[in-house]
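The structure appears right after this line, and notes come after that.
Of the protein chains in this complex, all but one are displayed in their positions.
When the chains are written out, they are named A, B and C in that same order, and each has its own residue count from 1.
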């Protein structure tokens, strides 16, 4: 199901090389002023495009509002936003068709959907679907007054010096992975629940919806497994719940505690690498060497921060609506 | 909401020191032979109890079936299972009440529920609620023919030699964290979807419902962030989808690919440590030194494997029902 | 799925002649004072028992709270309530087993669940499951300050004089149907939405969950099909939305308009009638005459009002929580 959320609900549709990709946002409060321009800064960040290591494919990525906005304000009804696909080179993919690309969904999609999948550019699996998610994230950010969400790449190819990590990939004519960290400030106390609707559970759910994410950790994360309890526990310092340390990363018992929410995620190297690979040819039933044509990022982690911010905003806005920390009408 | 799942749905209830904890499993196929005895081995593993580093509290943890089983078989209707609480020492917690325990949910629960929470033994936040989850997991395992799920602790306090890691904690009179790894074999190809219902998304959601989990990674996980694409990509070797390496950990594009599903999670050290701590006293509004009474595990990771297996089984059984890989009536 | 609701969620379990029936209510605000005694008046109404035309089976129907209430108040966590079954005569049903009772679910249950259903007393199909629903309804009523919900039987066997309608059935040694009307006052404007979550949609959904209901109509209902638009339209009289007439029954465009909410439902005659019937014998594959043993109501409509009030309260409380008309903590 291509749906997520309880009050602030998003559903995505579209294929990489079809007519468009898009999103419907249902449950956004009425009365929020909203125009395509509000979404452009985040959409621009998602595109990347100018820097090293980013694919040269450039869509206009201009959001076309089809519903839910009237006289410059949200109506409280579903907001459907389309992004046209007008810069596609499908022939690259047709040639590639007989070899399911390693690291991509070609093989599983073919098995699961009986050969009916739109294989061009990854179809519905394509990271192009994150365009809509970024748009929804920008809207979610707008309704969360006083909450700041910032994600950034902190490591590329094992290097904290990002330029250096990227150069490694360029030198190796290969793609490379990275680490993204996200920090949220200004969050109210009391979002989330123990067990199934913990903040970590719902955030992790949506973070793993981002293509190429392979791991997530909150606060001290995996390092906590090496610590003693007396080290890891965050002493509460005052009646407002401020803690001396923040190993928990802002969530205790599944509930936000008012301290900074921090999590990190691991992004695998782009599966499409310029390097020659060896894999199965479906037609012959044998493995062979091949190389992938088409335009691809050297490091998808570079585009991830704005998407990570978007899913974080979507999840937290939903929690805030559920907990009545945001009104249904502005 | 204390509910999880789409077809095979679980909902939990109860408090650590209330009358009972329990679970309702809705959507289990009819005609499965089922008795309390089927659940005892996994419930026994959850209790631990005999080994080093496990709390001496021993409930009988005998599952009392209240509905959904007739003549030794499931009926297709909700299965409600209760576990009575008959070995509680609430007075330990009443004394502790004025100091919200660091690492525990005391402070957030108080804020969120306006002081109405059952604070005894953590109330609904208690890991005792996992009893029901383990029971549901045992049922989920029974309906997945040919699928094997095995989780184990692979590291304690940073040590691969578990005995040694535990001894460190004993020597330090402290609690300690650990790493749990889970491997699933025999899974059909085609479970999961790209984006919101990816296998990683849904699994991570339920894994983070387990108290004390701070991170999760699939396949090569965080290490993937340091790799080149040509290293990380798993070459497909044959038409059945067998891959040469398994960096993906059995999931590509959110969909199971028939290779071994592998993930690891980080478990923080038990928050209740024998060591003296310093934290806020609600009554005085100032911090003070205190130590926690009561019976607690030195390393909660030791109890985690059977719970991790349970949530994995629950998620995968649900996917298999959804994908019609398990029938609605046995 | 035995689950209903978005914020105020109920799930039911149990069988008529099993150990118990029960309900879990999740999402009830914290801090509501609640004791078994609060539920007894409505539970007593559901039992009926003293009047004409009600089955003599009397359970104590005392609600046993298993979770979610602490120190006399709701905690905000799931409230599980059990009702023990201690007055069952299963042997009546075993004898009946070879003839699927007309009007009952015996035949469909057998087909759908492959013979694994608990057939005793209708099992999970039994109206005894409404005990939990009535308990949840009583809680829902408690959280809706200033909203009054009243249902009553307005017709039995086609007679407005209820005594007379019942006597007809007694004279004919048969069971008989009836009409129930429900009126809600004090409802805020703005509950519900056009299309899928209209007040009528959600109410009808839960009303048809009540066994034996065969139809529902809002406001003028079926009679509206015979009217002209100028007659049926309710002129708005003042800025508060008061309408001159109330043909709409308090809902326009799926949304409550602040006028009295009115709906009526048709209840079929009890399927278990003292009269001899003719139907299939599974063992012989032929039809034969038989008569039903056991204790049954002559007119189930008589018990329906409190159940109708309960489902109405559950639906409206859920809408009010969703629309932030009720707070999450009292």
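As a convention for this text, a residue touches a chain if its C-beta (ideal position, glycine included) is under 8 Å from a C-beta of that chain, and two chains touch if they have at least 3 such contacts.
These figures come from a predicted structure and were not determined experimentally.
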Option from C:79, C:109 or C:184 whose C-beta touches the chain left out: C:109
Which residue of C:30, C:182 or C:267 touches the chain not shown here: C:267
Candidates C:69, C:82 or C:129 - the one touching the absent chain: C:129
Those residues of chain B which, in the complete complex, touch the missing chain: 6-7, 322-324, 327-328
Chain A residues that touch the omitted chain in the full complex: 1-3, 9, 11-15, 18-22, 24, 26-27, 30-31, 65-68, 70-71, 73-80, 82, 112-118, 123-124, 329-330
Residues from chain C at the interface with the omitted partner, ascending: 1-4, 12, 100, 102-105, 107-109, 111-112, 124-125, 129, 155, 157-158, 169, 172, 174-179, 189-190, 193-198, 200-202, 204-209, 211, 213-239, 241, 243, 247-249, 252-257, 266-273, 275, 277-280, 282, 285, 287, 301
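In this section, only the chains that are shown with their structure count from here on.
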Residue-number overlap at the chain A/chain B interface, same or different (half cut): same
From chain B, the most remote chain by mean C-alpha position: C
Centre-to-centre distance between chain C and chain B (centres being mean Cα positions), rounded to whole Å: 37
Averaged-CA centre spacing for the pair chain B and chain A, given as whole angstrom: 26
Of all residues in chain C, the ones touching two or more other chains: none
